[in-house]
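What you see is the complex with one protein chain gone and the rest in place.
On to subunit A.
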Amino acid sequence: MRILTLAAICGMLATPAAFADTTLDLVGPISDYKLYVSDKTDDLVGATEEFVAAVKGGDVEKAKELFAPTRQHYEAIEPIAELFSDLDVSIDSRADDYEQAEADPAFPGFHRIEYGLWEQNSTEGLEPVADKLLADVKELQGRIEGLTFPPEVVVGGAAALMDEVAATKISGEEDRYSHTDLWDFRANFDGARKIVELVRPLVTDEAFLTKVDGNFATIDTTLDKYKEGDGYVTYDKLTEDDRVALSAAVNALAEDLSTLRAQLGLG
């Protein structure tokens, strides 16, 4: 029997290397990230106020216009927002999470309103949902203000965002009534890239950065084809080839960014 030595057959063999602890160096990037998240959260509250006003005023067209840009502020900060799982459920859960799906009286948040606006072309019955949404994003704002950002959540957030896109968004199931998924993608990618940019000076592996930058560039090029006005065309316009290209870039980023915590010495 022939047994090859592991070194000969396994390109990924790496001797366990101790990564330098960068906790102190991370203080700057983490506080910068907190500023970024705070700004986004303020934008989220402002945008949600307008969106909710349109819904409550019965202005379906205006509410439809505001839906995607409002959500973008939330999508960009998901790694932090998801720390408050009660609010995440209340703000951003989907019909699948409820036994009776769209008909379930417990179905809340952005997607419940999205369902009313696009599927029923009406704001009827959405008033309490809209009020609750605004209350929830304000509550989120308050909680984020008082939060000490855990470094491993911030650094790990880049991979978490890519995981999220790969697992539940690339298929177009997130914004299934409005098909505004490409707006969400953009915000998720921006949120992930922000984290990479902030910690970039602490990353020593140039090959890693080149690969990550390359995949972000692929995403930019691909998404740019679908720009329309300040946003994006509907998800159904995304070609199969471009969906596959995005999927590969997202999965490659999810794999690569999953090593970022270790590269910065975080467990």
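Simple rule for what comes next: contacts are C-beta pairs under 8 Å (C-beta built on N, C-alpha and C of every residue); 3 or more make two chains touch, one makes a residue touch a chain; residues count from 1.
As a working rule, contacts and distances are computed from a predicted model.
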Protein that the absent chain corresponds to, by UniProt name, given "Thiosulfate/3-mercaptopyruvate sulfurtransferase", "Arginine ABC transporter ATP-binding protein", "1,2-phenylacetyl-CoA epoxidase subunit A" or "Deferrochelatase": "Deferrochelatase"
Option from A:A76, A:I144, A:I219 or A:L266 whose C-beta touches the chain left out: A:L266
Candidate in contact with the missing chain, chosen from A:T70, A:T123, A:N188 or A:N215: A:N215
Residue ranges of subunit A at the interface with the undisplayed chain: 1-4, 6, 9-14, 16-19, 215, 241, 244-245, 247-249, 251-252, 254-255, 258-259, 261-262, 265-267
